[in-house]
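Missing here: one protein chain of the complex. Every other protein chain is in place.
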Amino acid sequence: MSRIPPFAPRRALLGLGVLAGLALGAAAPAAAQRAQPCIGASWELTGPLAHTGLSIRIAVETAIEEINAAGGVLGQPLRLIAYDDQGEPARAVDNARRIGERDNCIVMMGGFRTPNAIALREPLDEMGLPWMGVISAGTGVIEHPNNANRWMFRVSMKDRWVAPFLVDAARARSASGRIALVYEGTAWGQGAIPDVTAAMRAANIPLAGQETFNIADTDMSAQLIRLRDAGVDTIIFYGVDREATNLLRSMDRLGYRPQIVSAWGVGVQFAQTAGPLANGVIVAGTYTWMGELPPRAAGVLQRIQARFPQIRTAADIPLPSGTANAYDATFIIAEAIKLAGRLDREAFREALFRVNYQGIVANYAPAFERRQERHDAIQASAYQLFAFHDGQLLPIAQTPYGRARTN
Amino acid sequence: MTERPILEVSGLCVSYGRIEAVRGVDIHVGAGEFVGVIGSNGAGKTSTLRAISGVVKPAAGAVNFDSSDVTGQPSHRMVARGLAMVPEGRMVFSDQSVRDNLVLGAYTRIKTDPRGVDEDIEKTIAMFPRLGERIDQSAGTLSGGEQQMLAIARGLLSRPRLLVIDELSLGLAPKILDMLFPVLIDLNRKGLSILLVEQMASYALSVTHRTYVMENGRVLLEGKSSDLAHDERVLDAYLGRRSHARG
């Protein structure tokens, strides 16, 4: 420490004051500090889930562009800082620390995998960092044990609400009333069993069959033969594009074509790989970018295409629901910052419960409520059914499959 | 012999890891000579041959064949140059027929001289009628003596200038040897240079022009076979005045 000059007692006091202020600031909890106007994200940007990261990123960047063109948040531009977690929970936790402590963002955004979100519970709570999910639909992401969730919010589907939605759709379309569950052998797939069983029980129908398959399986004849023999005419499906395509092919071989009502693991690529076999497959989701779009969404799609040349048509958006969710989520975040009036995480969190916003997925009035269950902005009433038809994933009303089956 | 020897080995050293099997060996074979190498087990005879024929790389020294430096050349190149080895244990291709073994022996010339290969196979059958009888049988079904015949015949199919033989007599009955050695002598008379490593010193000394005696990785003695056959040291150590080789 250099010698303090003798003739500057005021400067010395000033210096001491600054030091004291810094010391106090460092000692204060992070939440009370002035945060940065940035969304810190941990997404699957590379690796086998890279298409999910892309789906989210194109939406968030486009939304931020629009928000900043309209003046930004609290007079400042909103920024995005995106980190890659490759779908690994440990990396997501590292990213959260970076976002919460080093970048000091006002809010963090999540990605595709539910395990990544669940791993963040403690770090987020400890840092007092608000988190917004846009895809990871696991019920436990938002509904923590002992109602303890303070900081985690979501603009996406919730597995526990998806199951009854699918069951309703299946019932409306089943002529024989014999409905079965076919699910992939992963945590997500297996997690569907209690949800779907409960929903079926609530509707007073037994499950006529329950079959599983492994990831990378190419043939499901055995499972389908059993279902066919049990008279099943409608299948509730939890799986992703590749196995869904192989399931359809197995059905084609057998000449057995039950109606498929799928959770939203099946995306746009399915239309490519299954070809004409995809026609009539129904998928739950929050959005599709194909078919007739309302004007605002059409504009958004155009801006996405302009900004991201790899998105030549709507068919190039791998997870259409995720894209729409992320778009709305970004605007909800901006709204909350404005309502909070200052870049403070506690204030931001409180403001979330006051956000009313007309999004492209739903009208959020309000977006969130103080019950843990309602840290999910999209309610089951906003869930949609889509159907594959001639290579497109369209709102079911825009396809020949809009009506319930009449056999 | 006034012309350059067909094979000249100088200062050859061969090691397997830390073990020095050959420690500075000088050997030469003149064109048309029939040269023997005798010595007890572990003397380094086989290692010397393996280095000469390219199965292993020498740690030091030089191998000169047909006026070219071939030190360290792999065995398949040596065959193309005219040096063929009949290895210890014969190593016939036991899952293939006798004929196929012979064809493979001619691998280096089968594309350029298929007619010649056919002729040579005929000559082989003439030389070894037993092989002719079993020409289409699997080589694995042959007896020890027949396999040795096959190994020699296979070596000859590449039309070598120098034939190197490692342990001809191993496991063979005297009757077979009595049949084989004359064949070699005959081939040698017709111009084939031969280098023979042999456990049975008496046989080696009786058929070769010159012989080297190896012990502990070095050449102990060298001289005309007929002279060495009467050498006291050789008589004691290898010709065991009591009985034939221990084998």
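Here the chain labels run A and B in written order, and each chain numbers its own residues starting at 1.
We take it that a contact is a pair of C-beta atoms (placed from the backbone, for glycine too) under 8 Å apart; a residue touches a chain by one contact, two chains touch by 3 or more.
We adopt the following convention: contacts and distances are computed from a predicted model.
Of the names listed as "Serine protease", "Transcriptional regulator-like protein", "Branched-chain amino acid transport system permease protein" or "Lactate utilization protein C", the one that matches the UniProt record for the absent chain is "Branched-chain amino acid transport system permease protein".
Partner chains of the missing chain, restricted to those shown and counted over the full complex, are A, B.
Considering the whole complex, the residue from B:Leu7, B:Met85 or B:Met200 that touches the absent chain is B:Met85.
When the full complex is taken into account, the listed residue touching the unshown chain is A:His51, out of A:His51, A:Arg178 or A:His389. Touch with the chain omitted from the figure is made, among B:Val55, B:Ile135, B:Leu221 or B:Ala237, by B:Val55.
The residue from B:Thr48, B:Ser158 or B:Ser225 that touches the chain not shown here is B:Ser158.
For the chain missing from the display, the contacting residue among B:Ser10, B:Ser75 or B:Gln137 is B:Ser75, taking the whole complex into account. Although one chain is not drawn, its touching partners on chain B can still be listed: residues 53-55, 74-76, 79-80, 84-85, 87, 91-96, 100, 103-105, 107-108, 110-111, 154-155, 158. Where chain A meets the omitted chain, the residues involved are 46-51, 185, 211-214, 216, 218-223, 225, 241-242, 245-246, 249, 252-255, 269, 272-275, 318.
Criterion: only the chains that are shown with their structure count from here on.
Spacing of chain A relative to chain B, judged by their CA centroids, is 78 angstrom.
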